[in-house]
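A single protein chain has been omitted from the complex, and every remaining protein chain is retained in its original position.
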Amino acid sequence: MNSNRREFLGTALAGATFLGASRLPAAAQQETIKVGILHSLSGTMAISETTLKDVMLMLIEEQNKKGGLLGKKLEAVVVDPASNWPLFAEKARELITKDKVAATFGCWTSVSRKSVLPVFKELNNILFYPVQYEGEESERNVFYTGAAPNQQAIPAVDYLAKEEKVERWVLAGTDYVYPRTTNKILEAYLKSKGVKPEDILINYTPFGHSDWQTIVSDIKKFGSAGKKTAVVSTINGDANVPFYKELGNQGIKATDIPVVAFSVGEEELAGIDTKPLVGHLAAWNYFQSIKTPENEAFIKQWQAFTKNPKRVTNDPMEAHVVGFNMWVKAVEKVKSTDPDKVIDALPGIEAPNLTGGISKMLPNHHITKPVFIGEIKDDGQFDVVWKTDGLVPGDAWSKELDGSKDLVGDWVEKKCGNFNVKTGKCGAA
Amino acid sequence: MNAPVPGALTSSLLYLDGVSVSFDGFKAIRGLSLTIEPDEMRAIIGPNGAGKTTMMDIITGKTKPDVGTVMFGGTVDLTKLDEAAIANLGIGRKFQKPTVFDSHTIEDNILLALKSKRTVGKTLFWKTEEPQQKRIDDILGIIRLADRRDRLAGSLSHGQKQWLEIGMLLAQDPKLLLVDEPAAGMTDGETAQTAVLLKEIARDHSVIVVEHDMGFIRELGVKVTVLHEGSVLAEGPLDHVSANERVVEVYLGR
Amino acid sequence: MSFLHRLKHALVILVALVAASVASIAQTTDEAFKRLAADSYSDTSRAIEMLVASAHPNAAQIVEALGDGRLLAGPSDVVVKTTAGGFVDARTGQALGAAPDGLKPVRLNNAVRRAVQAALGGLGLLNPDPAKRIAAAEAVFKSRDAGLLPVVEAAIGRETDPPALKALRQAQAAILIARPDAQPLDRLAAVEVLYERGDQDALATLRALPGDATPALREAQAKAIAAIEGRLRLWAIVQNLWYGLSLGSVLLLAAIGLAITFGVMGVINMAHGEMVMLGAYTTFVVQELIRANAPGLFDWSLAIALPAAFIVAGAVGIAIERGVIRFLYGRPLETLLATWGISLILQQAVRTAFGPTNREVGAPAFMSGAFELGGLAITYNRLWIIVFAALVFAALLAILKLTPMGLQMRAVTQNRRMASAMGIRTGRIDALTFGLGSGVAGLAGVALSQIDNVSPNLGQSYIIDSFMVVVFGGVGNLWGTLVGAMTLGVANKLLEPYAGAVLGKIALLVCIILFIQKRPRGLFALKGRAVEA
């Protein structure tokens, strides 16, 4: 009776979405090489990731101007994982199986990387990950163009100890894996350098923490024990603005208690009035203020592309530039975009970074990078006050942690991401 | 069946003494005392704000009195119980504004009211047995809605809802029925029928009827209690109380 | 630091007014200016010492300029860019028409900055302006440089201004206490002075007592430290209360708009946070305009932004009410869904219009910095936000209680049918009420732009807390919202030191959940039969 029409409607709708969902943007012409861009354009991470999407679009456009790759044009496939981790996995699968991308550039947070990792392994494709992270990973299908802890955290601490004579340390971070691991590493490292436990204060705050009054005043207290004190900040992007505002207001000057940050770059500072922060530090592998021909060209190109003469550049953007160029070179070398061939070709590939050096892809799928320490200037830029002489090779596995000190990643000889030098076996066990 | 319980403080079914309650300073009930005998029908009248509805709220446990005793069946202190417990003791209520379950069919409304164990398990695996179905049919007959049993209660007219609610009262088979303005919004014919129905019920139930409609009260022809400002102003046969000039003054002077 | 020793000798000379030979001065200064041009931090620091040592007439001016990055150096000459914007030849001190070409500002790092401070400390002690002298004394107090003792004492000798004298004595004490060769009695007296000062820095100085100290001194030090710590502990509690109040005021601002839309109208407005965000972005736009057109007005930017934010958010609010919500009255849970959709749209709209990254909202002068009140450090922006929250609250209360519009609002919310029967145009009142609530949220946005990110996600981070506050305080009651916000704020801050930020917040949420069990309608619930219906 009356119900069957109802049914019909229901099923029809269900069917419709089924079809709709199952045939998504069909691949256009065959003669393009597709490149996946997996960065959140909405949700909490859009703040950081949207820029990276734009940078990739710019790079691909440039490459096409140069005649594309292997005689074919590159085609960017943009998806929005919306800062939702399972959606990252879904979108990765979509990029690889539906759009048949040759490689994917994406992810910002560790959790998003962890979420797509199984997909890239299962479907054997390539991910370029451009953000500094906690290390402790070396996967065949992932290339880490951001800094490992030994390319950022440890040099920064060395600088403070040497140049600023710091004896007392506050390790402040957002409560997630990157700060946790980095602080574990730093704690071990500092103790090995003879810092007493009572001279280290570790503090974790939730994401997007906005009321810093108590913590900043605690730091002030901790700093008044008659020893030179510094803060090593692994506070996540969003929470930094209120943190620095509070620092400025409570009158903590860089000359009293310098703060060195690992997640604060030009983009983050663009949201703050930096006058009270002059002299606080950040450790990166790239600064916009670094004067090299490559960098100046890149900045000009970027500001032209975004039609915004004030638009800043930052470290993860450079990571994408380097990663993209490495991928292009590898593809040209093997005359193919076949993931297996490219993966094997990438280690050893060299590409110029924007700071005048030549970065090299290592067997553990991390790259060599210079390390810079910059002081915040009142114009929101950084003034490089220290740099490593050469380029520092990225360690996949930290020497400071018991769990991982015997591990190395080597995809060239050992074909293994976690080879245990003690047991001489792959897979640590 | 309603013989005084041994050891009871009183032989009466319902016994209110010195009950008072106030909302934010406003004394809705002050020192109200009232007793209802088994199988008695009592009409309660009084101007608006006399505390009629509040009295019912107190008896049914919706409102807890500030002071005073409310005993049921001589032994049970109603002030200690919640609505559900009181209802299960056998006190049924019909609201001033008829409240039935609009999105249920008329039959289901009766079914929900039908006397039975009210536990989760029992209702989950409920199966309507023959006698229960018969009882439902009877009640539907009594309230003249048998032919509309599958309609949604929401689709009924005001008067029909009144009847349905009375039917639900019957289904509950309570010892005491509290009926709030049953004749409101009814045609004279319906009103007459309602009076008959209530008298019918009153044969083996105690009933408290709150009503404005004097004609209706007259038809019931029962003892009347006049409430004013939360306490009893007069009590007795309708002619007797309507002769009382205080009452007249209260009604006219309002 | 070794250079401070040289600095010390230099100042001893300076104070003793033994003028070194003109030639040597010229030499050292030439050397110093060369180093300034060398663009190396160590050279710059060295240059500072030499300048001070050389007792060069412009030394103070030069070092000060260097400190604010107003010192331009080149191979040939060094120029001071005056605060007025003119140029002065550092060597001769005579004004120049314009800066010669090929000059680069001398760069600083923290080491150089410290050198500058120390130098200014030394030089400033004899500065005619007492404020400058106090600042200088503070610098010495921090640097604790024994070399400056003679200068300090000399300064004390001629000091007339009491506060400056106090500062100088403290500086002297800071130096003395760390000096083995000083008189034991002096050092004991120093402990006393530091105890008088009794703040974190004093504590730091006392703790830095070297190992040589005599038992008597040790004892005095221990006593002083204990006493100061005790005092500070008390202040810490007060401080925490203050933090609690300021957090409470933020919560109040975020929630009070909701107390109207949700509390008074019963509309669950999930887009409330976005109204706050719009307010913040309005502030940003206003500041941009001011920066571009009338920089002089910058300190007034917030004052100008307030009405703008109120109007923008209020207008959007009215639009939402007329466009969507009015069709949903009596179905509060449906409004929840619709407004949630609206909040998504607003967020993405702002993201598209302003980009996803944070925008900078500057702090006007009167809102930056902090001041000490006893042991209490009070930051101006927090202070102003508290004041602002109080004003907004009072204003709202007045509107609802005193104005005819407020009267009509309450009438409509209490009995819609009756109100319309009395000829109140309920539709109009609804729109206005919702607009008012949204506008107030906009005002909150102006305040929050001073302490938080101005990003499309701004609103999201406050919406839940706001609902907690309103529900906790009791729907439909502004006072409830006030008490609710303050209670939550203070409780949060009192918990934080022990439980940490996260656990503290969790504990609080659990408390609210349990509290609602006890008082299902919040702190200030309406009673009586009216509520049941």
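By letter and in written order, the chains are A, B and C; residue numbering begins at 1 in each of them.
Quick note on the criterion: a contact is a pair of C-beta atoms (placed from the backbone, for glycine too) under 8 Å apart; a residue touches a chain by one contact, two chains touch by 3 or more.
Please note the rule applied: contacts and distances are computed from a predicted model.
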The chain not rendered here carries, per UniProt and among "Multicomponent Na+:H+ antiporter subunit C", "Urea ABC transporter permease subunit UrtC", "NADH-quinone oxidoreductase subunit K" or "Alpha-ketoacid dehydrogenase subunit beta", the name "Urea ABC transporter permease subunit UrtC"
Within the entire complex, the undisplayed chain is in contact with A, B, C
Given A:122, A:296 or A:340, the residue that touches the chain left out of view is A:122
In the whole complex, of A:158, A:175, A:338 or A:378, the residue touching the missing chain would be A:175
By the document's definition of touch, the residue of B:83, B:129 or B:249 touching the omitted chain is B:83
Across the whole complex, the chain not displayed is touched by chain B residues 60, 62, 82-84, 87-88, 92-93, 95, 99-105, 108, 111-113, 118-120, 123-126, 150-152, 154-155, 168, 172
Touching the unshown chain, chain A contributes residues 1-7, 9-11, 13-14, 17-18, 20-22, 24-25, 41-42, 77-82, 84-87, 89-91, 93-94, 97-98, 109-111, 114-115, 117-119, 121-122, 136-137, 175-177, 180-181, 184, 204, 206-207, 401-404, 407, 417-418, 420, 427-429
Against the hidden chain, chain C presents residues 262, 266, 268, 270, 324, 327-328, 330-338, 340-345, 347-349, 352, 460, 464, 467-468, 471, 475, 502-503, 505-506, 509-510, 512-514, 516-518, 520-522, 532
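Methods note: only the chains that are shown with their structure count from here on.
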Argmin over chains of |mean CA - global mean CA| returns C
Taking each chain's mean CA coordinate, chain B and chain C are separated, in whole Å, by 67
The distance between the C-alpha centres of chain A and chain C, rounded to whole Å, is 31
Rounded to the nearest Å, the gap separating the Cα centres of chain A and chain B is 73
Going by residue number, chain B touches two or more other chains at none
Within the complex, chain C is touched by chain A residues 41-42, 44, 46-47, 50-51, 163-164, 175, 204-206, 208-211, 213-215, 217-218, 220-221, 224-226, 238, 241-242, 245-246, 248-251, 254-255, 258, 267-268, 270-273, 276, 279, 375, 383, 385
Chain A partner, complex, touching residues on chain C are 41, 107-111, 113-114, 117, 200-201, 203-205, 207-208, 239-240, 243, 246-247, 250, 347-348, 351, 355-360, 362-363, 368-370, 377, 379-382, 450-457, 460-461, 492-493, 496-497, 500-502, 505
